[in-house]
Each structure stands twice: as C-alpha cells, then as structure tokens.
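All protein chains of the complex are present and in place, except for one that has been dropped.
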Amino acid sequence: MFNTRRLVFLSVLIAMGTVLHVVEGMVPVPLPIPGVKLGLANMVTLIALHSYGARDGVTVAVARVLLGSLIGGVFLSPGFLLSLTGAVSSTLIMALLLKYSDCFSVIGISMAGAVGHNMGQLLAAFLLLQNKSIFFYLPVLLMAGIPTGLFTGYILKSLLERVERLGILRIYEDDAASRNLGPMGLMKEKNLL
Amino acid sequence: MRKQRALFALVCLLLGAVSAGLLLGQRTREYKSDQFLMDTLVSIRVYGKDADKLREAVAAAYAEMHRIADLADGFPQPGTTAYRISDVCRINEQAGLKPVSADKDVIAMLTLAKKYHSLSEGAFDVTIGPVMDLWGFGRNDPQVPPPGRLGEALALVGSKDLVVNEREQTVFLRKAGMKLDLGAVAKGYATEKAIQALKRHGIEKALIDAGGNIRVLGKSRRDIPWRIGIKDPRKADALTAVLALEDSAAVTSGDYYRYFEAGGKRWHHILDPRTGYPAAENMSVTAVTADAGLADVLSTVFFVLKPEKALELAEKLEGVDLFLVADDGRILHTPGLRGRVEVKAGEGYRHDQGR
Partner (left out) sequence: MTRADRYLAAGILLIAILSVALFYYRSSLSSGKAASVGAVISAQGKIVRKIDLSPGGGKTTFLVSGRLGPATVEVEGKRVRMVDAPCPERICIKQGWIENPGESIVCVPGETVIHVEGAAPVDAVTR
C-alpha cells in the first residue's frame, strides 16, 4: 500500500540517518576503543521504529548504513559489516522493546539500542577476527552503551517534544484519532515521553 | 500487502546471507610452513583471505630463499652440482686468478658487505672465510687454532682485496687462498628477498623467522604491531625484552647460541676479523631496521664493536635501531626504540633508563 506521507517521511529519515552516520564517523571519540560512538544515527532509526514499526525501522537502519558507507567509501569493508550488524541488532532490540513493553521511555529504549548495537558489533568482530580475546571489550562496550544511549535518548526526547509542538510529526494518526488522543498523548500513555 | 511482506522477508534474508558470506569471506586465514634451509629452520607465516594464494606466495618465497642459498653456499664438495651453482664457491676457487661473473644478488650482498666493512672500520668482513675454516664452526671438530696459523689465515682476510665490479657484474678476490663467507649476510638477504616475493603475491601480513632472524610484514593478525621477544643471553627460557615491530626486521647476534667449549672457555662463532678471535664486547645485540639483509649485517657489525661505538654508529645510520646486552650486563638501546621496546631484564642485568 502506498502512503505518500509514509514514503516521504521515511525518505527524510533515511536522508537524516545517512548524514548523521557520515558525520558521526568524523567525530572523534575520546575513548581509545574501537566501535564506541555516540549513535546519533540510532535516533533516526528509533523515530522510524515507533512511527511505522519494525519493518520500516530496519529499512531505515539498513538503508542509512548502505548509503553512509557508499558515501564514506567503505562499502563491503570490514568496518561496513560491523556497522551493518550493529545497526540491525540495535534496531531489532529496540523494536522488541517498543512492541512488547510499555514501561520504557525513549531514553531506556535508546540505551538498550546502544548496548545492542555494541553487542552486535562485538559478535561480528569476533566472527571476522576469530579471536576470543576481543571479548575483553565486552564490559567496556556494555558500559559505554549507557551514557551514549542516555545522551541520544535525551536528545530524542526533547526533539520529539519540540517537533510535536510544531505539529509535523503526526505519525500515530489512525491509532491516536481512534482513541481521541493526540500523538503526544499516545506517547505519554505508552510512557515513551 | 502480503506480497510486499514476502518481498521484504526475501530482501532481509538475502541481505543476511550476503553479509554472512562476506563475514566468512573476510576472515583472515593463517598459512604456516617450516623448511630446513640455509643451515637453519626457516618458518614462514602469512595471513590473508585466500588459502590457495597464501600457499602460492609461500612457495614463491621459499623458492627465492633456495635460490639465494644455492648462490651463497660455501660448503658443498667440489665437483658436485651444488658447487657449480654456487657463485661463492666459484669466486673462492678463482681467488688470486681471475674475476668471476656473478649473479646480481651476489653482487648486491657483497656491495652491502663492503659498505659496512668500511663504515665499521673493519669490524665486519665477508672475507673471514680462511679464519672461520680454521676454527671449524659448523664441522664436527671445532677447535681453538694455534696462534701461528691464525696469523697466516688473518693475512688472507681483508675486504680491500675483494673487488666487486658492479658494471661488469664480476667479483674478484685478489689474493690466492682468500675465501668469502656470506654467513652474516645471506640469511638476512634471502629473508628480505622472500618478503619481496610475498609482497609481489599480494601478501600484506607475514612473519618470517629464519632461525631467529625475524622479518615482519605489516601488522600482526590482530592488527597490532608484531610482538618479537629478544632472547635472554644467559637464561634459555627467558626474554630480555619484547619489541613491537611493523614492517621491519630484527636480527640478533649472540655469544650463547653457537659455541664450543675448550680449555675451560666458551668459544662462540662470531669472530672479530681484526683479531681472528670471538668478539667479547657484548652478550647479545639486536639490530632493528626495515631491511632484513641490512639487519643481518648490522647485527654482526654491532656485536663486534664496543657497546658505545655500536650505539654511536646505530644512531648515525638512518632508520636503524639497536638493542644490546653488553658483556658487563648493561642493557642499552638507541632512543629510536623508546616506546617500542619493553625491557624485561632479569637478575644480573642493568637497564640504564637514561639511554
């Protein structure tokens, strides 16, 4: 079914995700650990996820990794594979939490996504390098997910609130209308904000 | 809607399969092979994605080493094929008679040797053959030669009478009885040739261990510098230091590896060409530089020189570093190794941090 609004919205999200993906690669992380980054692009995935569900979330995540790596010139490189696994695993975890739990806010969900991203990367790196010793990064990567997830979660929360006030992000239309709630109300009801 | 969902599932599956295939394809494989060659065990380890290519590259590297080994072999019996192939044997045979045309690799080795003969003011000499023969290293009955005969043999040592004509590609030993011994050059030179062969076959990560002469290509499998231990000269199972190396060679000369005992003394095989006796200034020296052939030559040069002189020379040469354990137990190294060497000095050694 073609929904023009959805199409446009997802396209915009993919474009934003790609830009964030590329920009993020340029920001140095003050930690000497490979794989740790802020996960700004994850925010876009999360918006897609709770606007249109798991499928579109994965589409946005995969598309922005593909496009971002093409722009960065690292398509099909080991780094690209790590990004892809990380993005997909984080999207799946966030999708699960969005669907089956209503006690986490966007902050918690983005935290879980960040940790999921890092775990997926670690697993892929293990498959790539065939070296057990990289699991020594596990605690570091787990802990790194907390602040980065919190950070992106907070940004996302204030972003969603502002965007909603402007009336752009009318994404829960059907569901919200049927229950006489605005999208904000729906998000509040689901504890997301 | 259902069609779309099926399509989506298909795309996901495809993507999963492709990335799984890529993950497996990107896996770095190791190929390892050992061969007895040049009087030692040569072990080559290469890393890459394609197992067949790795095997081919290693075969090419061994072929190159065999070629150099045959050219430089000083020990075959006269009359055998090995004797005829060996440039070194033919050059020795024609000593005092006439120049002999030689392979460009032999020319290159001798040119290198002559250069460091003069740079070290005679502390290194490939014409040490007659003296080596007298001591008999590598034979069943090494012995301390009587001083008179040592004097006679020493008179035949001198790189000034080794004429290398690069234009004509010939080599001439001016005095009859002179004899080349490429023992301090050939192994390193062959190792470097083998690394070049690996590179030509597209190998980016490799380690060649030619009886303790180490040459690494690229970084290690884990994408960190290779960790190369330096053997403790007095404790067989200990290490004096660990070097972090990338794209370079580390060659050690020590007094502890090849030696014999006579008259209550240990006599090792690295002779000072100026005296004809084993050099006694250092227990072990390790030369670190990009080229394995140069590292091999330099390890012998530095071993024969006094520690201070050796360090001075090492610092003068560009891209050359030196780690040494002096005869009195002092551990010294050039400033260039700072941050690349981890000294594990045990009892009986003194590591001067200042140096």
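Each chain carries a letter (A and B) given by its place in the written order, and its residues are counted from 1.
The rule is short, and it goes like this: contacts are C-beta pairs under 8 Å (C-beta built on N, C-alpha and C of every residue); 3 or more make two chains touch, one makes a residue touch a chain.
Remember, it's a predicted structure, so these values are computed and weren't measured experimentally.
Trainee: Of the residues listed, B:52, B:237, B:318 or B:347, which one is in contact with the missing chain?
Mentor: Answer from the full complex: B:237 touches the omitted chain.
Trainee: With the full complex in mind, choose from B:254, B:293 or B:307 the residue touching the hidden chain.
Mentor: Reading the full complex, the residue touching the unseen chain is B:254.
Trainee: If the hidden chain were put back, which residues of chain A would touch it?
Mentor: These residues touch the chain not displayed: 101, 103-105, 107-108, 111-112, 115, 136, 138-140, 142-143, 145-146, 150, 191.
Trainee: Where does chain B touch the missing chain, residue by residue?
Mentor: Touch set of chain B with respect to the missing chain: 34-36, 39-41, 137-142, 207, 209, 211-214, 216, 220, 226-231, 236-237, 239, 242-243, 250-252, 254, 257-260, 286.
Just so it is clear, only the chains that are shown with their structure count from here on.
Trainee: Please report how many Å separate the Cα centroid of chain A from that of chain B, as a whole number.
Mentor: 53
Trainee: Which residues of chain B touch chain A in the complex?
Mentor: Its residues touching chain A are 1, 4, 8, 12, 15, 19, 22-24, 26-28, 221-222.
Trainee: Quick check on the complex: what are the chain A residues that touch chain B?
Mentor: So the residues of chain A touching chain B come out as 1, 55, 58, 62, 76, 78, 81, 84-85, 124, 127-131, 133.
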